[in-house]
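Part of the complex only, each chain left as placed.
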């Protein structure tokens, strides 16, 4: 039964988060909710909701209100701490990442980064793929040889300005 | 006319590559070929071909033979240097990456890495997304507000062994 | 209503600040004041006031007195902690910065730093642009294609002494 669930918030990466975010993780664990379930209730996607839990994105006031109901957290605590006067301070954890899940993403950048850059330039010209106007998605693709993780970044191309 | 095209191989990241890889980039530039065009001739995808050009993947002997024809490079030079006795030494460039295109990917890891980890765990359990049994793809998605780069990693889920 | 607003001071970058600075941020949030509003009351500019909140500049005794009134903070606490015996210890946060807003400024230094140096030398000779005798300003420039941030550094040129 997950009612007694607690997140050991004095461990990485929770220890780096504000108390209110730790409370979000605790409440989610106690309710036994996945990010997907939360996202559906909020009308958002799971990666985005997870990123807001980790302090990497900002809930709107309406979303905080819904969250306070879903997770039975005092609404004024949530809006007071994460409301209009709080702004995300992004970037979490050591670099290079020590956890193998996150390190593999980093390894992808080290191994395929130059290739991705070369193909973006060939297809779009001189510019970058935005990580600000960008959506991140994870799908589970069943495969008899072992299920696959399909991770997608969908970001706007931004051409370099010349002046 | 691209016949005179040369790649300034004494600059980053080419200066870190073996001479034979620099020759590949030179020949590709002189022929005026994109990675997509090369990939179609080789029956592969463009990101994979680019990664082999950057020394991050290994061509088969057959692929080297085709390449020598497509790029008018002496076949024995190619197979001698990149053939059966050569193995990729992966990981290229400084960390964190200084180039904004590659940095944005890295920023994606820093900002969304914990969320991606959390959702992978929720959907698959304790394990990782393989960056070895993984395919990387870039699509151009036209958008009136600005075209979008759709970058996909399709990697096998590997559960942690217990023993 | 912002009265209940709190800043999660155990998070970055607030956790690195003295308790009195955290109190300033809390009070500002509870009063619902912007840095611009505070600056107008103090007869200063918003970036300078923000930098003093972050412990990167020093309020005069008069400014501390005004602040204690504006923010309803005990005056002796403010002048005792940030008064004549306290001096800023400047430089805040990790390097390179992880937050994308601050990283973009850093990227500007990495990408345009040598160009800025070259043009300063061409226009002023051998010397530097002072970051001590320097004013920093942010303007919002409306633009139909997307509003623009205009960030200005106005610093004294300091020629190198020869002896």
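Just a few scattered comments:
First chain written, first letter: the chains are A, B and C, and each begins at residue 1.
Methods note: a contact is a pair of C-beta atoms (placed from the backbone, for glycine too) under 8 Å apart; a residue touches a chain by one contact, two chains touch by 3 or more.
Not measured: the values here are computed from a predicted model.
Here 3 copies sit in place, and the number of copies making up the whole complex of this structure is 10.
The rule is short, and it goes like this: only the chains that are shown with their structure count from here on.
Superposition on CA atoms relates subunit A and subunit B by a rotation of 180 degrees, given as a multiple of 5.
Taking the mean of each chain's C-alpha atoms, the chain whose centre lies closest to the overall C-alpha mean is A. The two chains most heavily joined by C-beta contacts are A-B. When each chain is reduced to the average of its Cα atoms, B sits farthest from subunit C.
Work out the mean CA point of subunit B and of subunit C, and you get 42 Å between them.
Per-chain Cα centroids separate subunit A from subunit B by 26 Å. Subunit A and subunit C have CA centres that are 29 Å apart.
Shown for subunit C are the residues that touch two or more other chains, namely 98, 100, 103. Across the complex, subunit C meets subunit A through its residues 2, 4-8, 10-13, 28-29, 32, 97-100, 103. Residues of subunit A that touch subunit B in their complex: 13, 34-36, 46-48, 50-51, 53-54, 56, 90-93, 95-97, 99-102, 104-124, 128-131, 134, 136, 138, 140-141, 143, 145-158. Subunit A makes touch with subunit C in their complex at residues 16-21, 55, 76, 79-86, 88-92, 131-132.
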